[in-house]
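A protein chain is absent from this complex, but the other protein chains hold their places.
Naming follows writing order (A, B and C), and every chain is counted from residue 1.
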Amino acid sequence: MNHQDLINACQADWAEYTQHAFVKQLGAGTLPQPSYLHYLKQDFLFLKQYARAYALAIYKAPNLTGMRKALTSVHALLDSEIAHHVTYCSQWGLTEADMEAEAEDVGTVAYTRYVLDAGMTGDIVDLYTALAPCALGYAEIGRLLVASNETVREGNPYDSWISLYSGEEFQQGVAQGRDHLDSLLQDIDVNSPRGQHLIQVFKTATRMEVAFWQQGLNASQEG
Amino acid sequence: MNHQDLINACQADWAEYTQHAFVKQLGAGTLPQPSYLHYLKQDFLFLKQYARAYALAIYKAPNLTGMRKALTSVHALLDSEIAHHVTYCSQWGLTEADMEAEAEDVGTVAYTRYVLDAGMTGDIVDLYTALAPCALGYAEIGRLLVASNETVREGNPYDSWISLYSGEEFQQGVAQGRDHLDSLLQDIDVNSPRGQHLIQVFKTATRMEVAFWQQGLNASQEG
Amino acid sequence: MNHQDLINACQADWAEYTQHAFVKQLGAGTLPQPSYLHYLKQDFLFLKQYARAYALAIYKAPNLTGMRKALTSVHALLDSEIAHHVTYCSQWGLTEADMEAEAEDVGTVAYTRYVLDAGMTGDIVDLYTALAPCALGYAEIGRLLVASNETVREGNPYDSWISLYSGEEFQQGVAQGRDHLDSLLQDIDVNSPRGQHLIQVFKTATRMEVAFWQQGLNASQEG
Partner (left out) sequence: MNHQDLINACQADWAEYTQHAFVKQLGAGTLPQPSYLHYLKQDFLFLKQYARAYALAIYKAPNLTGMRKALTSVHALLDSEIAHHVTYCSQWGLTEADMEAEAEDVGTVAYTRYVLDAGMTGDIVDLYTALAPCALGYAEIGRLLVASNETVREGNPYDSWISLYSGEEFQQGVAQGRDHLDSLLQDIDVNSPRGQHLIQVFKTATRMEVAFWQQGLNASQEG
């Protein structure tokens, strides 16, 4: 099996995730700013847990090559991506310490701890399968947004987000991760118990992505 | 420190949990039946993960006495409590296999995987602290319901729930668990970094309990 | 693949384990008593860690059926097998608390922590593969001993050990565990990376079994 089998097995959830109202409003530039700020703060907390999951991938890797590959991801998360969010949020006077002190919302807890537990329970293949909806989905969302005629680039306050995730660097990184996942999946029959279990893991993580977008959207309705 | 310090440090969340609308409507007998059925099915899935957490407590126990104590809990969960839910739900034609095949809702994932990850990350004290809001809270809810003049016993379709959690057997079991937790906490200064960390774990687990009630309530609004 | 592929891939180590001098001397009744007592005390500590590994199998099981299966093993270990060793050692005035306070020897640490780490790193299949050499090997040793004309039953101070592991109850229990392992392995190609990794896990655990016998033998030379 490969990554496409995982996506095919949860088409409805995948569409709900990659074409969520949060994403469409972000593309159109109509997303309420409180939703975006809430999302960024929660995504900061998400990335911290995500870095823990890649640390687990170092622990679970079968050899030095695999350990070094996962190390690169931990590095990118702790040094680049988290720094990006901190820089962005600093315009509202928020420091890294402020952001780390924020309470994790339910969707953030659900998604991140699901990935960590699925990865701890299973082996490295389960872990990378649980991690996959995030990267694969964001890359697809980036491509969908730039291809959509509902997307507004000029004057869109979220255009830097669109640029980041549709950009060559992010797309290439995800393509490499996708190839790595495919190599891990290649000996697994999609109809075997293991194949079916991985499908459940991917589907559940995708459902948690939907909840993560939704909590961003809800933030502007609550306050 | 002891369990009361944990509760005192998150009074607002604790009140939101133990006095949630779901609980009050259950006590008054006005809770929509779809909410209750949704809750039971999710609680079945919750108990399965909870049994995994007590299995982790066997793994993390410092000695044979601690291992045997946690084993008793795994036993009670897998043999008694899960069986209770299955029996109850069988009146709607549901089998254990049906219930195990249900998708976990976001609140269920959030709460259970938080407990499992907090327990895996920390030691046995962290694990029992993350597990505590469930038992301590249900015992308090049981006591609050029987003491409240808003509670209706006769003709209340949920009276067996009230009986179960206000009953002597459940209350005594929780009292023993509470004493065990207090013995684990007794050397920890509430103001030490460790004490403050345990407060965060307890508070977060309590917040996830609130989300768990809320998803039950939402179930009757959605469908 | 199945359990026989695992054994076939480490024939020399398997023979060294199942036909170790410790075992032969035990069968002939010539094993020095200090070696046997040292072995029993270390095996007590081994069983405690082994129970932790089966607790991990509850945590890692994919469904309630798998959780209950592993629970049965934890039960048998904590209630029956450990009790057996305690009863046996009580003739030297040792209590369970005395035995739990013994220091773990290097071979005991190596074997048990290898199983626990291999199981935590991998999934439930890795865990049961790491656990397999113990049960499969003891069953084979029991059969080899009763079939060997070098074995002395009458007057052999270790005859109860031979009876236990060659006995119908133990042999049937192992046969069930072997069938369970075979069902877990059946979709895995012995030549796939996963198949080859499981072979390494089984082989390493087998090598640690050899070290465990050797430390028992060494005990009578040291003191």
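As a working rule, contacts are C-beta pairs under 8 Å (C-beta built on N, C-alpha and C of every residue); 3 or more make two chains touch, one makes a residue touch a chain.
What you see is a predicted model, and the numbers here were worked out from it, not measured in a lab.
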item	value
Touching residue (missing chain; options C:16, C:81 or C:104)	C:104
Selected from A:20, A:52 or A:194 as touching the chain missing from the view	A:52
Of C:117, C:150 or C:179, the residue in touch with the unshown chain	C:117
Touch residues of chain B, complete complex, unshown partner	59-60, 62, 120-123, 126, 187, 189, 192-194, 197
Residue ranges of chain C at the interface with the undisplayed chain	103-104, 106-107, 109-110, 113-114, 116-117, 120, 204, 207-208, 211
Touch list for chain A against the chain that is not drawn	48, 51-52, 55-56, 58-59, 63-64, 67-68, 70-71, 74-75, 78, 82, 96, 100
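Keep in mind that, in the parts below, only the chains that are shown with their structure count from here on.
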item	value
Farthest-lying chain, centroid of Cα atoms versus that of chain C	A
By mean Cα position, the chain sitting nearest the middle	B
Whole-Å separation of chain centres (CA-atom averages), chain A against chain C	43
Centre-to-centre distance between chain B and chain A (centres being mean Cα positions), rounded to whole Å	30
Chain B, residues touching no fewer than two other chains	none
